[in-house]
Structures are given as structure tokens and as C-alpha cells.
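Here's the structure we're looking at; comments come further down.
Note that this complex is displayed minus one protein chain, with the remaining chains in position.
== subunit A ==
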């Protein structure tokens, strides 16, 4: 199980990457910052950075517009 933003939970599966988590959450936003267990993940690494079972991810969307 993975925890997103200290609130939402999704099932973990082997080999899951940061990109898989973003897809599962429907996070398509351009201005986001991702940390896995407190460690910043660069956008270049989303596709191959593995997420361990039980990890806590923070997916921070920076507001814009208005």
C-alpha cells in the first residue's frame, strides 16, 4: 500500500515507478514536485524510479492561473 499526500492510499504492485503512481492518481499537472519517503525525485527519474511498498509519497501541485 502507498500513501499519497498523507491522505490518499493506492495498492502497491511490484516494479511500480513514480510515473505509475502519478498515472494511477490521475496527476497530469505540469508543476508538480514529488518526494518518496521525503526524498526529492527529479522529473527525469519518474519513469524508472521504483517506489517501495509502504512508501509515503508527497505529490505537491503548485497552484497557478487566476
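Keep this in mind: contacts are C-beta pairs under 8 Å (C-beta built on N, C-alpha and C of every residue); 3 or more make two chains touch, one makes a residue touch a chain; residues count from 1.
Simple rule for what comes next: contacts and distances are computed from a predicted model.
For the chain that does not appear here, its UniProt entry gives the protein name "(2Fe-2S)-binding protein", which is one of "ABC transporter permease", "Cytochrome c-type biogenesis protein", "(2Fe-2S)-binding protein" or "Transcriptional regulator". Within the entire complex, the positions of subunit A that touch the omitted partner chain are 5-8, 26, 28-31, 33, 40, 43-48, 58-66.
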